[in-house]
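Here the complex is missing a single protein chain, while all its other protein chains stay put.
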């Protein structure tokens, strides 16, 4: 775990997303609160937040970080749900892994709660969208070229 | 957490994959053991195994399960790595979530170790490939139709 | 941690409750979903379930147990909420501690989400209501005598 | 998990208590060190301290906090034990939840170690007594009115 | 994590020890209960028990095991303490690692509580003494040859 003791504590933000592709009927069921195991969106949000805090236990070389905020939102995306996570800290290293881990955990929780009716769901495009703060500065995902976008909309 | 006390303990297997798309240079660096933070493939394998064991902490409604085996392999996939996880148990409920969680953790670990040189990597297609055992029996992912496969090969 | 290896695996159930006394306005706010931090009841249910699974980490001498089911419900109780937890297992030792720990965690979660508007909330009467299974058999809480009940209704 | 990145790091203290009502014989047994499972008071103190550190794992929306001190004491209280917890930090958010969680864990540990002889024990009055530091300043529990105190002494 | 699903559940026991060499004054202080941080022996016992339960989180390839009993004792050993741990299970794989991990955690806890007065303490001879059960049968440590024993008594 590389030494970050010489880095300054600065405000850092990371934004990550995960998309979970599912049957249209599954999405409808979630949105109408008809999933037997409970409120899927509330559970996924909490799972994301809790996973952000446990990132150093899941990703071996991650530093323990004093997270100052974690926000997890879920919104419909074609026939699926998009998880969007914003993590903030004032620390010596970035929170990209926390945001990505939270996004995975939220998507896995949706999968878990709906798998009995839609085992084929696919988590696609877990990816960093933005990071800022720290020595390496700001990074934003370049929007994919038109052709790639077409492919993704399969 | 639904009661599974009435279910029988049977042998259960789940297979999940995750694909991490990266720059060709990143894949090469990993394969040649030139990543500064250490042996990426060994770290990802261990992270996957450890995450499988912690699934009930990450996915809120998962039962604690007596895992009898977890196998994580990583193999090159076009310009990327495919993580493949096989989880086995002899218990009252399936291990799909353990396999999927392990696949995510392994992919996240690869991302973490290489992000300084390739922040744009994308985890694609975290998905169940196979499950067997238990009341709901065997399930295998239906291969995507030719057109979909084409799209995926972008 | 006493040796339970010689005990039989039997079906075991434990029921515990916790009551959280609060301002009437706080209860109303929770019930109408107006708490800023999110859906309190959904969060408390999940926190209870997750805490049941982590009981051996919280209570030093508790055995790790293969929980087969955990159910957490919250219902209004005068000017407060009553958490009720049912935990089930088929194992060598009982699940009273899991039920009590889950009840505490659910109540603590309600407190946490509402504390900015009602710091004086009190968790009262965390108690076992019922247990069955195992060598020591069934136990049910004897209803309190009339006088005690009066006192409790203060 | 609300963003506290804009708050100042200040000294913060929280004091919480929990009372565990038990049979007089149970209290005596604890005080005389005659409980088979070991030294109840020492175990409860440690369990409280360890639980304070794990609060963000138990209470979903709690921030990870750099605790600077945790003190857990147990003292007899009529026919029972009172757990008193003092938690201190120099951080951006308060430690009320850490103090309350530690108080619950200590009380649960006493229950666990004595339950074979007194299953009817009740954890009563888990409550914050004091907090100081931070934007919302100092808060002290208002002593209950005479009538309430009477009721509590049932 | 190798598949043990085909192994039988049998009774298994493992015994491990750890020796912590310290100044005579430190041992005396522990035995007379004069260590400022509290009851060292009680804390070490609990730490050992809790660590046994967390072994799969500490040792990457360890299976999660349904421990049926853990016993940790500490006894003086020349100018030091010997930790002795007995772990039992009825499961598909052995509990050697649980016993060794518990022995380390207990010794580390003693070190932690006394380090301000004796930073030079050394944990020596963390080792398995006995295991039984399972396909590989019973194993007992062969007593060291006279010459080795002499050396150890330095």
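Residue numbering begins at 1 within each chain, and the chains themselves are lettered A, B, C, D and E in the order written.
The definition used in the following text is that contacts are C-beta pairs under 8 Å (C-beta built on N, C-alpha and C of every residue); 3 or more make two chains touch, one makes a residue touch a chain.
Everything numeric in this text was worked out from a predicted model, so none of it was measured.
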Subject >> Contact list for the unshown chain, restricted to visible chains >> reply: A, B, D, E
**OP:** With the missing chain put back, which residues of subunit E would touch it? List them for me.
**Re:** 2, 18, 37-38, 43, 46-47, 50-51, 54, 57-62, 96-97, 100-101, 104-105, 107-109, 111-113, 115-116, 119-128, 131, 136, 139, 141-142, 147-148, 151-152, 154
Subject >> Interface with the undisplayed chain - residues on subunit A >> reply: 1-5, 56-57, 60-61, 63-66, 91-92
**OP:** Spell out the interface residues on subunit D facing the chain that's missing from view.
**Re:** 11, 46, 49-50, 52-54, 64-71, 88-90
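To be clear about the criterion, only the chains that are shown with their structure count from here on.
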**OP:** From the options B-C, A-C or A-B, choose the one that repeats interface C-E, i.e. more than half of its residue-numbered contact pairs are shared.
**Re:** B-C
**OP:** Can you check how far apart subunit A and subunit E are, centre to centre, with Cα atoms defining each centre and the answer in Å?
**Re:** 40
**OP:** Two or more other chains in contact with one residue: find those residues in subunit E.
**Re:** 46, 50, 57, 64-66
Subject >> Chain-to-chain touches, reported pairwise for every pair that qualifies >> reply: A-B, A-C, A-D, B-C, B-E, C-D, C-E, D-E
